[in-house]
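Note that one protein chain of the assembly has been removed; the remaining protein chains are unaltered in position.
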Amino acid sequence: MNQLLQQIVAGLESGSSYGLIGLAIVVVMKATDVPNFAMAEMGLVVAYFSWWLSSPDDGLGWPFWLSMLIAVVAAAAFGAASQFFLIRPLTGLSNQPLAFLVAVGFAAALAAQFHTRGLPRFVDWLPGLGGGYPWVVAVLMGLITAPLWYVAIRRLVKPLARVDHFPLLLLTIGLTYALGSLIENLWGATPQRFEAPWSGKTFDIGDTRVGWDQVVSIIAGLAIALGLAVFFRSRWGVRMRAIAEDGPTARMLGINAGAVSLIAWAIGTTIAGSAMILTTSSTVLQLGSAEGLILKGFIAAVLGGFVSLPGTFIGGIIVGVAEALAGGQIDTSLQPIVALLVVVVVLLVRPGGLTRQAKLREV
Amino acid sequence: MTDPTTTTTTTPIQTPSRETVLELRDLHVAFGGNRVLEGVDLEFKAGFNGMIGPNGAGKTTLFNVLSGYVMPSRGTVWMRGENLTAMSQTARVKAGLGRTFQSPKLVLDATVMENVLLGRHHLFRWGHVAELFFWPPRRREETASRRICMEMLDRFGLAAKAHQQAGDLSLGAQKIVEVCRSLVAEPSVVLLDEPAAGLGADDVTVLLSGLRALVAERQICIVIIEHDLALVAALCPEISVLHFGEIISRGTPVEVTSDPIVVEAYLGAGFELGDEVAGMDS
Partner (left out) sequence: MSTSEVSTPEDSRHLYPPRRGGWRGHKDLVSGIAVFGLICILPWVPLLGWTSIFDTSNNYGLGNLAFVFAYAAAAIGFNLLVGYSGALGLSHAGLFGLGAYGTAILTSPKECLDPACDPIVRVATSGYDWPFLVALPIVCVAAAAIGIIVGFPAARLKGFFLAIATLALGELIITIIRLDEDVWSGLKSNGGTGKQVPLFLLPGFDRTQSAYAVAAASMFLCFIGYVILTERRLGRTLKAVRDVEIATGPIGISATYYKLVAFGLSAFAAALAGAAWAQNSAFVNPSAFRTRLLVFLLVVLIVGGLGRLWGPLIGAAFFVYLRQELQDTQKLLFLVLGIALMLAVLILPNGIASIPDRIRQTRWADDLRRRFRSGALNND
């Protein structure tokens, strides 16, 4: 019996993080119509940042609560920046920020490349070239290419009238890998211990040992989900819903779609960041932490039909608990399959997710 | 603006045999609590049949029921003695039913010919494995179908555009291509949903003359939803008026337009058929 309770608690904890990632995905999807595959990875960046701020050995060693606060604010900024630089060019607004970012980024990357490795292999046969160059030369070479990138992006990135989900999905998949690389470059590949005030401490309910981190995760998850529900009743939340329903009309009514998008991404990244902080402080902080979560997050979102916030969070909980119970009660090898089976079965039975969505077909 | 002078008078052509091809019996359609069609009894005969009514009256829903998108909550649909009500969409096509849509549904990055060829799909005997191996009868079948499609396009003056991208055509031309697609399937009944909407006068002339020729040759039953009353009056010997899901009148154009119920509900007092030519709007 105590095993059952333990499994349920574990399931609630993991389900809570699935639900939170799912919520982040749905918020961004509803407001900006972008399926953000990089959501968990972005959260991981935030988690790493928070860890770095608070780690006494490898980082700044600041107090945990302070670093969490800063990380959350940084998450919002990070999310808004991603939307601003990457997504806006596609949806018709200016691609200038992107051009600038790419120019600077590529120039820097090329400079580093020239410094360490010289020109790429297939140009090796050019006489006299090859091998690394001193920093000054490398930076100059990089800078020379900068205007090229700028103009290229300005010219070539065409705003699309209607951006399909598939290209956006690909874009965010690319972003996921780029971010993973960024994390590795900034903080290394070794798994880290992320210490929170509640890590490692447990208490007993009867025979069951329950970790405080599990309780915190569950409660925080619920709190965030409820907070989100409250937010959507506020002025900005209503605006977000309006944009999601009917963008052009909402814009005509004076709702600032750009601001709404930024806020949505900021909120989404904050939620994902919190989820990742909770998860990694409870288990381990490593590069692969986000990989499994993003799919589960999408599964939770799918269960909520990509529309309903409560449906998403509850969906996540269901998956988490089902996983834990199947793994514990039946067989551990079943655990990876459960989430996959759940989503397939649910979609077969209810193609629109768990929540009912009345859709009139237009012919 | 339509030019009814393609016929010499406003009384439409009387096709000799007007047998009933499509029959709707006591059709009821409801979406949740919203009752869209109530107790619709209709007979569509060979030749042209008009369906008019204000927007939201349920005309397109009627077409949706006929072509199998929507299940009626009550009532049946009969075509030449066959009960269509429970049939799948593909079965209806094989039985001889075709339709077009208010906004044309064409594959924009395929050619006009390829789009029209889609209509022949259910008539092909040889499957895809045959075409993988360059099977000669398959090739012959393809050429024969293309010839039929080309002839159909020719009826509507689009033969020269057969190999252009469908996306490059104007909306009017696209709508006519869709009509061609539905006609090459050798249907007994074709449902045209506002075929003339958005077409220039010249296109409408071409469309109507092509349709008239076809009806004279093949005795197809054509049901047209339209808002352009003059066009419908010039074309259809029988018109039905749908108003909030109910048929409020049926008969010849003269009968319908002078029916006080129709005048009250749809046309407005002071409506005259003759004046329609000048400045009507839907």
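To keep things simple, chains are lettered A and B as they appear, and every chain counts its residues starting from 1.
Simple rule for what comes next: a residue touches a chain if its C-beta (ideal position, glycine included) is under 8 Å from a C-beta of that chain, and two chains touch if they have at least 3 such contacts.
It should be emphasised that the depicted structure is a prediction, and the values quoted were computed from it without experimental measurement.
A.B. asks: Among the options B:48, B:156 or B:266, which residue touches the chain absent from this view?
C.D. replies: The missing chain is touched by B:156.
A.B. asks: Tell me which residue among A:65, A:135 or A:177 touches the hidden chain in the full complex.
C.D. replies: Counting the whole complex, the residue in contact with the absent chain is A:177.
A.B. asks: Tell me which of A:81, A:141 or A:157 is the one touching the absent chain.
C.D. replies: Checking each option in A:81, A:141 or A:157, the one touching the absent chain turns out to be A:157.
A.B. asks: Even though one chain is hidden, which residues of chain B still touch it in the full complex?
C.D. replies: Chain B touches the missing chain through residues 67-69, 89-90, 92-94, 97-99, 101, 105-111, 113-114, 117-119, 121-122, 124, 128, 131-132, 142-143, 146-147, 150, 154, 156-164, 168, 170, 172-173, 176, 181-182, 185, 200, 202-203, 206.
A.B. asks: Can you name the residues of chain A that touch the chain not displayed here?
C.D. replies: Spelled out for chain A, the touching residues are 35, 86, 89-90, 98, 120-122, 124-125, 152-153, 156-157, 160, 165-171, 173-182, 184-185, 189, 291, 295, 298-299, 302, 306, 333, 336-337, 339-341, 343-344, 347-348, 351-353, 361, 363.
Operating definition for what follows: only the chains that are shown with their structure count from here on.
A.B. asks: Please work out the Cα centroid separation of chain A and chain B, and write it as a whole number of Å.
C.D. replies: Computed from C-alpha means, the inter-chain centre distance equals 50 Å.
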